[in-house]
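Note that one protein chain is taken out, while the other chains of the complex remain in position.
Showing chain A:
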């Protein structure tokens, strides 16, 4: 493939992605992620080291924040 063609291919692929369908899903996942991280940062103490929770929340889509909410938050 010619290097000059790459932008065209990228544009073609982007046009194929059904944004109307995908964007709501992305927004919901983003909210979940943001809420989890804001909570993690504000919290003085968590169950287990904070940096580990950060990796879990960022590394595991959907599952990470949920696991954090269930077992990571330590009640004040």
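Here is the rule we go by: a contact is a pair of C-beta atoms (placed from the backbone, for glycine too) under 8 Å apart; a residue touches a chain by one contact, two chains touch by 3 or more; residues count from 1.
Going forward, contacts and distances are computed from a predicted model.
K.L.:
The complex lacks one chain in this depiction; which UniProt name from "Spore germination protein", "Electron transfer flavoprotein subunit alpha/FixB family protein", "ABC transporter permease" or "Cell division and transport-associated protein TolA" does that chain carry?
P.N.:
The missing chain's protein name, per its UniProt entry, is "ABC transporter permease".
K.L.:
Kindly note down the residues of chain A that lie in touch with the hidden chain.
P.N.:
Residues 16, 18, 21, 24-25, 28-29, 31-32, 35-36, 39, 62, 65-66, 69-70, 73, 75 of chain A touch the chain absent from view.
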